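Since the structure comes first, as structure tokens, the remarks are kept for the end.
Each chain you see keeps its place in the complex, though not every chain is here.
As written, the chain order gives the labels A, B and C, with residue 1 at the start of each chain.
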């Protein structure tokens, strides 16, 4: 039930070559993706590194991606450029091409560009990451910006991973950014817009806010498994990666990973849950995740 | 009384070749257009697919367009690219080049770009679709965006179907988006701007809001037939396609189709009314619609 | 006292060739301009055509311009492209390159682009028309847009007729859009900006609002003739065309035309006053106007 590269028959040679590297030449190697993001220093600030101070040095994450055998590392141009050379060819790069700080508020969320597709080509990245805030008051600007990125990516044969995140007041009024309604919409949008992969949050079911959602979501009572499967289906021919979010206990993390993979996700894009642990623990949990991806 | 391709003597070779494919080489084949839109996943979200769950997979609509013998399928770049290859040459593509989500509100409606005319050329589309919100507070931005699209389309010989939709507060204050005043204006605009075809809603006559319209619309009492004929005339040398809107019963749908075609429409652009039905029912109603287009 | 083409010694070869066509090879032929506008379907909507239903078909206006022997017809790209071919070489085109609908309100009036100067060249137009809203809160955007149009027009040798219209709250507070102060300013602006011709409204003198104007306009009491002459002088080396506005009786229309021409206007740009009449009446009044231009 999981998409493999032959299901993505629309890929041109460049995209296929690059995705092949992420899916079969690095990481688990069976088509599943285990990607380590390190853009939290920009998105959340240095607070992200307090739980595990060595993680403040991006060398920590590069080494983890290398020794842990990740499919790739996702980060902004500055970190890629400054810390990546030593790992060239060993740790594939997913270049985040837009991002924002936690200040100011998310009310009009829009992530400006921090790099171009051309930068991704120049540094030998195997994919780019773009954050789209579905439903934000700035959605018009965001979609136009994405289109320009996609046109460049198509021209250069660069795969696109869409961080498809519901945001904004209108989203809050219809169940919130983690509601099934919102995440499901975000998944579909990724497919409609032609992303090659999409990063989603696991949809939550908050009984108190369920009725805020439009019909028929307001009356749906789906299990964790069913919700994951629903959004994977809505993503159609788009590889789905689930995020880890803030720090979870081991069991919760493994449960999340297992469920996502069982329900059709192409992979995991877990960050803080990995590198907010000390080195040995991070490696250990990495091994568990890789084992999961090989079993399922 | 219906326009045929020779009436559109302004068409250059490229536009004529492409329109010819839609009008005479696919679908009914007599110049009438039966186009299946599948952009609702973007415009309304996955809620659109609940009435008929298999329709969530765009393969459903492509197969329907193919087996039902539609003139073409209208959709965004992601779906065209990912699901269209198998149907290349069999199902002509109308590439929607702009669109928006249902979130946030329509108060300042403007559909950002999701693809370019060049994309349409690259994937072998036979027309593009552009949504213009006539009367929206963002009209200036919208018209400027349309002009850039049109310039590119003229350069590449790509026909333009204009989704000409009244929207916004000022429209609400003068009878609403489905009033004859609003739809009639939208039809004329399409002709003035040089669209090759226009998608319109069937104008409604709400006696309670009739007087909100400017003179002389405020005192017009036209029948369903007359209203349709009026807007077809206002569209002048622009092929008119009517939308189906939300789900109707069989009789209502056939009545709508027959009236539109009798009153001069070039064709129908029905989506949810087709693919929100199960497979067999969808094929059956398709047959009825095609029969109608051949009779009239 | 009326400018002839030799007074416009700044014209390059392209502009001179094209203006020569409008001034001496069509219409009255003595340098006076009689231009028929048909952009009201966009600016006011199909309401414009109710008084004379056949006028809804742009063929009506093209035929009137042809048989009536007008200097040219002014309209948007869609109408020019779709209806003009039959009249190529017989009815010169003034391509309106911007415009807007009547919805929404004029408070922040700005007309977005509907065509480019390159379009005008491509379709063989002899001039372009640009609407500038003098005094509008969007004036900065408008002037910048005009400058880009003018740069292209200068490059291609395409004459510019400026619809120079006062608009916006600040204008309303200083006597209104038809006050002498406002029209006089609009006339001067056309000369300063380098328009080749300017379309103006006849300035009105509303005794009740006279004092709202800045000094010395607040104490001027000029006759109809004097007001017309004043704004013609302010336009300097810019050909002045006066608009007809909404429907007038025959005598009023002839009086307006005569006065404008006597006071130095280069011509008339009357639309609704012509084609809101039936065919014969429209031809008859056209003859009268042409006779006037030959007498004066």
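The rule is simple: a residue touches a chain if its C-beta (ideal position, glycine included) is under 8 Å from a C-beta of that chain, and two chains touch if they have at least 3 such contacts.
Keep in mind that what you see is a predicted model, and the values were worked out from it rather than measured.
Chemist: Given the 3 placed subunits, let me have the overall number of copies in this structure's complex.
Modeler: Per the structure file, the complete homomer consists of 5 copies.
Keep this in mind: only the chains that are shown with their structure count from here on.
Chemist: Could you check if the interface between copies chain A and chain B is built from the same residues on both sides, meaning over half shared, or from different ones?
Modeler: The interface is built from different residue numbers on each side, given that under half of them are used by both copies.
Chemist: Find me the chain with the mean Cα position closest to the mean of all the protein Cα atoms on display.
Modeler: Smallest centre-to-centre distance to the global C-alpha mean: chain B.
Chemist: Please state the rotation angle, between 0 and 180 degrees and to the nearest 5, that superposes the Cα atoms of chain A on chain C.
Modeler: Going from chain A to chain C via C-alpha fit gives 145 degrees.
Chemist: Find the geometric centre of each of chain A and chain B from their Cα atoms only, then give the gap between the two centres in Å, rounded to an integer.
Modeler: 35
Chemist: Please tell me the distance, in whole Å, between the geometric centres of chain A and chain C computed from their C-alpha atoms.
Modeler: Each chain reduced to its C-alpha mean, chain A and chain C end up 57 Å apart.
Chemist: On chain B, where are the residues touching two or more other chains?
Modeler: Not one residue in chain B touches at least two other chains.
Chemist: Across the complex, what residues on chain B touch chain C?
Modeler: For chain B paired with chain C, touching residues are 8-10, 134-137, 139-144, 147, 150-151, 154, 166, 168-171, 174, 181, 184-185, 187-195, 214-217, 233-234, 236-238.
Chemist: What residues of chain B sit close enough to touch chain A in their complex?
Modeler: On the chain B side, the touching residues are 39, 41-42, 45-47, 50, 56-58, 75-79, 81-85, 99-101, 103-105, 110-116, 118-119, 138.
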